[in-house]
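Okay, structure first, notes after.
A single protein chain has been removed from this complex, and every other one stays in its place.
Entry: chain A
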Amino acid sequence: MVNHNPNGAGTWSGPQIHLLGDSGLVIKFGESIELETHKRIRQLSEYLEHHPFTGMTEYVPAFTTVTIYYDPWKVAAEPASADGEVRRPPFEIVKAAVLNLLLELKDTETAPPDTVRIPVCYGGDLGPDLQEVAATNGLTEEEVISFHCSGEYLVYMLGFAPGFAYLGGMSSRIATPRRQTPRLAIPAGTVGIAGEQTGVYPIETPGGWQLIGKTPIRLFVPERTPPTVLKAGDLVRFYPISRKEFDEWEESSL
């Protein structure tokens, strides 16, 4: 583990670099899920998106980290920068490149986030647990919908399933524990709540979330590039639609 410290002062705790085996490198920006940490992650991700280094395979942003995968063979194939320089192991080359990059990045601005609006038909058979979420929190179903739609949610990361977004920013007024017994198959597009989290299942999976509604939008579309509607750093807003609108939307997208 290397402590990256551009100021040379012992008190400044900058990003840390860990190695994930012989083909991965992890840049850790913080110890907890925070907006400031997320901003740094977004900044680095945006840079890597447009400036991949030789041998870089891909990068994966998460809550507190950006992981870079690389091909040691391709990294090693780069000519040494100075004459007579002893060939360093690929991870040393990558680490040095990343440290340089982090220094350069310090003051760069990121593009404004995209806001994605997601229509949801709440309750009924599409959201069988809406009543329970309301009862748990001493609210009416309409109030739950209103709280859920009033939030602006930040996509911290994607993972778990293709296109599944970990969202931050749900009101604690509608927080509800997971179901005692998980369901075996939750249809794609279902919107759920688990504890203080909310999210949308992009593909059919088993799961224990409280289901409050469903969106007619497909969040994972393999034939499209990129294959997901959401990306890390996006802002999400939900808005209610009627069952009639939902059905029409679904029909028109077939």
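We take it that a residue touches a chain if its C-beta (ideal position, glycine included) is under 8 Å from a C-beta of that chain, and two chains touch if they have at least 3 such contacts; residues count from 1.
The working rule: contacts and distances are computed from a predicted model.
S.K.: Of the candidate names "Chemotaxis protein methyltransferase CheR", "KipI antagonist", "ABC transporter permease" or "Dihydroorotase", which one corresponds to the UniProt protein name of the undepicted chain?
M.R.: Spelling it out: the chain absent from the display is recorded in UniProt as "KipI antagonist".
S.K.: Given that one chain is not shown, which residue among A:P177, A:G195 or A:P222 touches it?
M.R.: Hidden-chain contact among the options goes to A:P222.
S.K.: Who touches the missing chain here, A:Y47, A:Y122, A:F164 or A:F238?
M.R.: Of these options, the touching residue for the absent chain is A:F164.
S.K.: Tell me which residue among A:P89, A:G124, A:P177 or A:G195 touches the hidden chain in the full complex.
M.R.: Considering all chains, including the one not shown, the answer is A:P89.
S.K.: Have a look at A:F53, A:Y69, A:F147 or A:W249 and name the one touching the chain we're not showing.
M.R.: A:Y69
S.K.: In the complete complex, the non-displayed chain touches which residues of chain A?
M.R.: That gives, for chain A, the contact residues 18-24, 26, 32-33, 45, 57-65, 67, 69, 72-73, 76, 89-91, 157-164, 166, 202-203, 220, 222-223, 226-228, 231-232.
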